[in-house]
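Yeah, one chain of the complex is gone here, protein chain that is, but the others are all in their spots.
Letters A, B and C mark the chains in the order given here, with residues in each chain numbered from 1 onward.
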């Protein structure tokens, strides 16, 4: 059993990680920390875990964490980078679900996240944990930067086009929609039920932190750096991201359905749907799946991609990365079907 | 035009009051105050009012308020009682949408609201603003205590039985359900969308402040003080209260359908539905109506009553009281049908 | 008082029309027809109208309709075209909320709607009822084709750019999201609460009937026919459309914020928001407003436009058209603020 620590497990991402790890056949949760809930039983904060996880939150203690084989950080941005060097030094592997190690450029990171990076020397070593792109590197990684929720859906939906080099000039457009759990559990007026329900809005047009992350991923596989327009929206639902992706391909671009099917043929968590399909976010609710449909009309392509923001967009992908890092079956602990209805 | 002031108009109750008053043909909003939003335009905080209310929030200034003919308090409990004596002294009428003047007993008020009452001498004068019970007193009142949302629905549903003296011994049971707007707009984790949606719960069993308020109302018309069990619940919806009321009547109790129909025959805002009906909260969404259905099986009675918690349960009833106090048509400004779907 | 008939008033669009007309100071509803509910009281089908509309549904009787001054059709596609010629012949004006008279080309109409047009000779006369574009023609019209919900939001959001001729070559992209009431009230499994709630999906990619309607509107003001990609989505909410519109402008395009502000400066129902704004659909819930925000980064433009699909996207716009046709104040019966929360 792999000894696991989870730092910052009071947010939704951390709680989802505990839900998945509690049912993982080869992982054992040793330490769960929280600044705000230290001393409380986890099951009192997340009652769905009652009878499944008999632990209390503790303060962050480096010695306890150092006894783990892997530590997940489900903390606000800027926390994991404070602890990662020491843990890595102690031989502990680190998976950060926040953004601390996602951008390779420390100056760019500082610009978008509003603080200097605490350990820029680790940025080159950190592996961006998108298994569909960096599987081999993840297997050998000490430090994994778990991708953001939007970047996972957008990158998976666009990678085949970018990698194949079939795009015509012009911007890629990612119109993305997320359920409210993506905004976290901190009490904010704008996230109250009575503010969010029965309404729909865009936010952070041209100004979302996931923009540089997506661009970095796509640029890594493109001959020319892609131009991306990214607009996120808030949907009155709990879980789910739906990315509607607009691109134009060259006239000689071959069969895109086949392109996508082949690209993801061996992926355990990505399913390319039949032509004409329209995936719904509820299909992947509480599961680690990503479902993709490809629509084309002449040069115009519309790709639809759905994930559960808390699973493939966060905690599930983190477990997938752990499985790879420790040589386990990639689907271990992640096989349960989604809950529908 | 009646010159109106609204103190504390940043919560949902205050915003609903502004929505109704903005369309009221005989009222003119002169002053709108807010501690937290002073200086901001009302329409920036409540964009539905853009183009309908060209005012900015100001600080509470007694002199501005004293120039009004009536001042509504849509403030937290304990605020109106600080200002009411001076305003009444200046000849301004006061309608408090909070609880400061609802209980006639100052000691009981202090017990339930956790502070001493600032002007207990006014409790005897304050009129409990349930027009269906105290219409004449409201017409002549200087100070009106606008009823709570649950107490409005529960009292209207039970009054005919209590007044008629047909109840058998035993407790009255009020199982009440409210939409989330009833909990206000303050940022609290427990009211986040992701905490509330797709779930249902009871709260404050045996411990809700509306219990003594309902008992006081029913006791006022009963020969014996009624025994009441009151359990509130939170429904994942924006607006609406549904009260399911359980009572037992004496064997000789006459036709209850007729009893209810007669009791409310002249009421502009209470409709007794046909036998067998099950009202839905959405029927009265954004309207001042209360709909009641009466079910009986032998001695057992089940009464269903629905209101919009922000309208008949708060702001609409306050406007209805203002209309009575100033000799206007009781339905003035309150005639618009609800929005369905 | 204008004598009004409403054909097909059992769907949501028709019900919303009745809600608005019931409160209209210069309209009197004379006839309300329904195939399925003939004989039932309107308020039994739409209980929000109880006490506001004392009428029963009748069968469609040409003689009753001919006594009206204007007849609204809130019927399925293909119905209004059966009745319009006779009504017009009898001197009755017609406003069709369905699609029968929206496309000027009968062959194109037949292609998209799957039936031959019953009165193609009227297509040239029919005025497309978007007041912001055809106000003068509407004033003199006998027959108005009320625009579709998506076309209203998308056209209002794009018109200033197209009219000004500032667009760079390339497609316009309209990523549109609608609440569920837009899908109508017919019992279909895919529209059940348990199928729709807590989920999000696109539908009809490249295949929605509103595509040719939008293109026709934009082409009417463009020097070159615009290329449009339109993808609609279903949002788990009752009302509201949010259009996210992507366009690229020429390098020399002037201040777009000013362009939009000037274009709609005199429009009673279109508000251009301050730079950086993100309108929410709830701001315009149950109101006839359209709110627009313009974002730009170099040549890339993102326009956000919100309406209530049942009001500005259907019944409210129909009343606005009626007001114009009969020389009333354009805002008559449409001034109430939206309900928020």
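Assorted remarks:
Note that in this section a contact is a pair of C-beta atoms (placed from the backbone, for glycine too) under 8 Å apart; a residue touches a chain by one contact, two chains touch by 3 or more.
Predicted model only: the values in this text are computed from it and were never measured.
Taking every chain of the complex into account, the omitted one touches A, B, C. Residue-wise, the contact with the chain that is not shown comes from B:279, picked out of B:47, B:212 or B:279.
Of the candidate positions A:119, A:161, A:238 or A:328, contact with the hidden chain is made by A:238.
If you put the hidden chain back, the residue from A:23, A:120 or A:170 that touches it is A:23. Although one chain is not displayed, its contacts with subunit A can still be listed: residues 12, 15, 19, 22-23, 46-53, 181, 197-198, 238-239, 271, 279-280, 282-287, 289, 291, 310, 335-341. Even with one chain removed from view, subunit C keeps its contact list with that chain: residues 12, 180-181, 183, 185-189, 191-198, 236-238. As for the chain not pictured, it touches subunit B at residues 170-171, 173, 175, 177, 179, 194-195, 197-203, 205-206, 229, 231, 233, 235-240, 242, 244, 246, 248, 278-282, 285, 295, 297, 300, 302, 304, 306, 341.
The definition used in the following text is that only the chains that are shown with their structure count from here on.
Interface residue usage between subunit B and subunit C, two copies of one sequence, is largely shared: over half of the residue numbers at the contact are used by both copies. Matching the C-alpha atoms of subunit A with those of subunit C calls for a turn of 180 degrees, to the nearest 5. Averaging Cα coordinates per chain places subunit A and subunit B 46 Å apart.
Between the CA-based centres of subunit A and subunit C the separation comes to 39 Å, rounded to the whole angstrom. For this pair, subunit B with subunit C, the centres built from the Cα atoms lie 37 Å apart.
Counting partners per residue, subunit B has 12, 181, 197-198, 238 as the residues that reach two or more other chains.
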